[in-house]
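Sharing a structure here in structure tokens format.
Shown here: the complex without one of its protein chains, the others still in place.
== subunit A ==
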Amino acid sequence: MSDRIVDGVRKHTPSILLFFDESPFSLLWLWLSTEKRKQIKSEKIGIILYIAMASPGGQGGGAVSTRGAGARRMKWALELSLGNARGRGDRQSNQGDVMYPIGYSDKPVPDTSIQETDKNLVEKRCWDVALGPLKQIPMNLFIMYMSGNTISIFPIMMVCMMAWRPIQALMSMSATFKLLENSNQQWLQGLVYSVGNLLGSALAIYKCQSMGLLPTHSSDWLAFIEPPQRMEIMGGGMVL
């Protein structure tokens, strides 16, 4: 699991890293050197894991990462040994000090036997994806409460994030549907997913409203009122 998430973080969240880590320089360093990227120490993974969990984008990011890998990626495994993790990573760079035996195939052999438990697992997993946005809502409410109604850089960023996430998720609905296509209740799950996202964006709009960012009052349109045209021409003064 850690590997997948690390992958996800790697692919999608440089911005999140910048915002959430206390030392952006360490992450910049992390980002710049591909060498070091592969040798992430377990505590770093832990930090990133934490970030990914805390950040509302973790779920969506995961969904997107799976999209690229296709069905193969559905089969994931938890590998705790560092050496193996590195071996997997080496696939891309074609660099390895481990000599593979002859006939070794890097591609996993598909498991053709379908079992009942697997089906349940898929179903569970799909529900997880579908309920993700809804699960975010209490968290968002908490953040909303904490950030207050002041206009300053952090609350604005929070609101932007809150508004942008659901919109982004709604725009990539097709990818999510692809993810859910193995499920029986695909349509229901899709509906729940989109309702969750809509609720999230409604929450963001409510937040904007309470911060006074929505042009709902007459004063917001004051700047656009043209000065009235004068009908009469008048002049004169004291008799010179």
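The rule is simple: a contact is a pair of C-beta atoms (placed from the backbone, for glycine too) under 8 Å apart; a residue touches a chain by one contact, two chains touch by 3 or more; residues count from 1.
Here is the rule we go by: contacts and distances are computed from a predicted model.
Trainee: UniProt protein name for the omitted subunit, picking from "TATA box-binding protein-like 2", "ER membrane protein complex subunit 1", "Myotubularin-related protein 9" or "SEC24 homolog B, COPII coat complex component"?
Mentor: "ER membrane protein complex subunit 1"
Trainee: For the full complex, which residue in A:Trp164, A:Tyr206 or A:Trp221 touches the chain that was left out?
Mentor: Residue touching the chain left out of view: A:Trp221.
Trainee: Tell me where the left-out chain touches subunit A, residue by residue.
Mentor: 32, 34-35, 93, 95, 149-151, 210-215, 217-240
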